[in-house]
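This is the structure I have questions about; it appears just below.
The complex appears here without one of its protein chains, the remainder shown in place.
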Amino acid sequence: MLKISNLHTSYGGSLILQGIDLKVKRAEIMVIMGRNGMGKTTLMKTIMGLLPPQSGKIELENESIGGLKPHKIAAKGVGFVPQGREIFSDFTVWDNLRLATMRYPRKKRCVPEKLFEYFPILKERKNQRAGSFSGGEQQMLAIARALVANPKLLLLDEPSEGIQPSIIQEITRILRAINKETGITIVIVEQNVDMILDLADTCAFLEKGRIADTCPKDALQKDDSMITRYMAL
Amino acid sequence: MTIILKTERLTKKFGGLTAVDHVNMTLSKGELRCIIGPNGCGKSTLFNLITGTYKPTSGRIAFKSKDITGKPVHIIGRMGIGRKFQVPGIFNQLTVYDNIRVPFFRDQRRSLFLKPRKDSDIHQKITALLQKINLDDKACLPAIHLAHGEKQWLEIGMVLARRPQLMLLDEPTAGMTAAETRKTAQLIRNISREEKMTILVIEHDIGFVREIASRITVLYKGAVFKEGSYETIQSDEAVRKIYLGKSR
Amino acid sequence: MKSDISTIKSTDISMQRSVFWQPRPAWIAMGLAAILVLFPMTQNDYWIVQLTQLMVYGIFAMSLSLVWGYGGILCFGHAVYFGMGAYIYTLIVKGMIPGFSGILATSIAGLLTAVLCVSLFAVVVGYFLFYGRLKGPYLGIVTLAIAVIAERIAVDWYYIGGYNGLFSIPPFSVAGYEFITPIALFYFVLASSAIAYLLLTHIVQSPFGAILRAIRDNEARAESFGYNSAQHKIITFAIGAAVAALSGALFAIVTEFVSPTLIGFGLSTEVLIWVALGGKEVILASFLGALLVRTLETYLSELMAYYWILFLGVFFVAAVILFPKGIFGRWLSD
Partner (left out) sequence: MTDLIIQLLSAMNFVLVLIMVAMGLMIIFGLMNVINMAHGEFFLLGAYTVVMTNRLGIGFWPALVLAPLTVGFIGMLIEYICIRHLYHRPLDTILATWGVSLAIKQLIIIIFGPAGLTVAPPLPQMVTVAGIEYPAYRVFIMAIALIIIAVTFYIFLKTDFGLGARAVIANRDMAATLGINTRRMYRTTFAFGSALAGLAGAVMAPVMSCDPQMGLGFFIPAFLSILVGGTGTLYGVLAGGAIVGGGDSLLSFHFSPVAAQVVIFSLAIFLIRIRPQGLLGSKKP
């Protein structure tokens, strides 16, 4: 589904990604872990086209998407939930969702009703200003917004950041359900171990701009020494 | 031990968000201290409060027993607090040599419109500093041509040139290779030892923290969560939890 | 922010040389000075008068180079200082300002008063602009507005000649010697250019100049070293205004008339183009830029008539996109 090989990206004059190799299978939930400053966000932004890759390949279903403009990548079926959510806080919930349909011709612009089954709260508060939401609600909005255009691949950057545990659990549950029902592929950058263990099929560990290790979740549950090695103090 | 920096119930709110929450912290003269904590815990905001970039919502900051709360940036800079920014804050168009020279001009007794005397000791000081930060062979290169790690060292050198009593370093190893990171740790240790300077470092890279720090402050949700040596912090169960977001 | 170390051999640059020591411009300046000194011996009066005027514009361009190229202050109204200098000088030597008579109405007094008043004016304007933290485009357009208003005031103010300006300015005289012949004026202006060039180069190479460039590069950083950026910009603004006023007064001396076009946005635009095309980050390049564009203008505006300005506008756009450092700036700086 997604295949990244030997990807290099620099940001602000320094080479952050130093040769990433990563394969994600269809309908898989891949979690990328690592401490701060290891290049997780840079990786996400590069896949999404917000940062230009310096060298290397990014392929989505055997089609190269490296170096394309973000709107083109979005049109190829990639949804993105950035770090810090970045919802449009002055807009209503409805407008936030509607934005993701803009690339379609006018008649085809519709927000799938099914979304509200996963996120009923968004329907209740359709006309409320998004900025008035709590962090967790904003996160749900950001996820829903990324799903509006029925992407094949969903990228999430630290969805648990600054959100209370009960909501994290709910978001985890929803993501699982969506993955099961639609077969969407999900790549998440995350540091919250609870969420990782609940959600992941496969885990990859990022260190100093490279994928240092990958392993299936089951192995991780039995033995969390890897988590301690790459994540803890 | 004399206390050089002291914050009392320091608080900063942005709208509804409390970025820094009643932080009480003291630094003794000559201390090397690391501040760690998960993203968004208020580390950078704390720096911005100390340097005067932000004005605190409430609370007090005392530097060398003088109240500096709410003073403008350049006044605090003159009082002896130097800061290295997260994104290298160097002068790209100036040469490495001139980058170090700029902070020295404040010590110049002569008018700023006159060229410094040939025999002035500033040149020696600059050369010594350049050697310290391993950039003496690149003195005449415009700073924009330096590698990322070298830019970080240059900035540390620029801050040192001001001979501050307190140096704040904001993620000095961000974006560095492993080798550069080790070199930086060594550099900071040397400065701490040789110059007897008080240094406060924000850092994510735990390996780096282990190499340099004598004492660690953990910030969490804007408040001081824990303080202690590397060993105590590392083995502290509560700290592990907030770092991993683990609840079980 | 591409770093390309391989193209620069750091070893063959000596330690002591900083970016502010630019040997090539210094040699070129000397060569240029030699050519200019010898120029009157080879040419007739027409060309001497022409070149005298060109150098006046050259001084004006150098003053903008300091303000814009080194100070990073995009000023769309620089001619305000030029025009004010010209007007104040004229009013004083014509004895039109009440209370200024006798020794106060001499040429030297006129020159000094013009320079002094204009730099004071620049300090006041600068105080509002720089402590208001106005930057980039905002600063540019506010200065543009100042120029437009200054021109309108000059046109509407009958006491200073209104639309027609002021004529028959007495010749410049020092201790009884009058600079009347083209050659005398030529050397007088040449000496002034040399002084202005040396003064400005000295400033940009002094510690003050380094701080100025540092502020332009990274204002927050410079402030954290304890430099008050607004103060430095105001001083720069005032020095630039003083030199511009000098060139304005010289213009009045050379051409013996002043008019509202000197103070307005038209000349402000022209000087901006000279400096941008020449190379704003090198004082000498700006001087050459003024000489080049004005010379081309004399030739081409006869040839191309109205199309000249159209051509200049299009060429300017192309140069901004393709040569951001200017034509001479590229090979004069290192």
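Chains: A, B and C, in written order; residue numbering restarts at 1 for each.
As a convention for this text, a contact is a pair of C-beta atoms (placed from the backbone, for glycine too) under 8 Å apart; a residue touches a chain by one contact, two chains touch by 3 or more.
Not measured: the values here are computed from a predicted model.
Participant: May I ask you to name the displayed chains that the omitted chain touches in the full complex?
Facilitator: Looking at the complete complex, the unshown chain comes into contact with A, C.
Participant: Which one touches the absent chain: C:L74, C:I160 or C:I283?
Facilitator: Among C:L74, C:I160 or C:I283, only C:L74 touches the chain that is not shown.
Participant: Among C:I35, C:L120, C:A145 or C:V174, which one is in touch with the chain left out?
Facilitator: Candidates C:I35, C:L120, C:A145 or C:V174; residue touching the omitted chain: C:A145.
Participant: Since one chain isn't shown, list which residues of subunit A touch it in the complete complex.
Facilitator: On the subunit A side, contact with the omitted chain comes from 48-50, 69-71, 73-75, 80, 82, 86, 88, 90-91, 95, 98-100, 102-103, 106, 109, 145, 149.
Participant: Which residues does subunit C use to touch the chain missing from this display?
Facilitator: Contacting residues on subunit C, toward the hidden partner: 74, 76, 128-129, 131-134, 136-138, 140-142, 144-146, 148-149, 152-153, 156, 265, 269, 272-273, 276, 306-307, 309-310, 312-314, 316-317, 320-321, 324.
The rule is short, and it goes like this: only the chains that are shown with their structure count from here on.
Participant: Closest chain to the overall C-alpha centroid, by per-chain C-alpha centroid: which is it?
Facilitator: B
Participant: Name the chain whose C-alpha centroid is farthest from the C-alpha centroid of subunit B.
Facilitator: In terms of C-alpha centroids, the chain at the greatest distance from subunit B is C.
Participant: Round to the nearest whole Å and give the separation of the Cα centres of subunit B and subunit C.
Facilitator: So the centroids are 42 Å from each other.
Participant: What whole-Å value do you get for the distance between subunit A and subunit C if each is reduced to the mean of its CA atoms?
Facilitator: 55
Participant: Could you check subunit C for residues that touch two or more other chains and list them?
Facilitator: 1, 3
Participant: Among the residues of subunit A, pick out those that touch two or more other chains and give their numbers.
Facilitator: Residue numbers touching two or more other chains: 12-13.
Participant: Within their complex, state which residues of subunit B touch subunit C.
Facilitator: Listed in rising order, the residues of subunit B that touch subunit C are 51, 73-75, 77-78, 82-83, 85, 89-95, 97-98, 101-103, 105-106, 108, 112-116, 123, 127, 137-142, 144-148, 158, 162.
Participant: Looking at the complex, which residues from subunit B come into contact with subunit A?
Facilitator: 38-40, 87-88, 148-149, 151, 171, 173-178, 204-206, 233-234, 239-240, 243-248
Participant: Looking at the complex, which residues from subunit C come into contact with subunit B?
Facilitator: The touching residues are 1, 3-5, 8, 10-11, 13-20, 202-203, 205-208, 210-211, 213-214, 216-218, 220-228.
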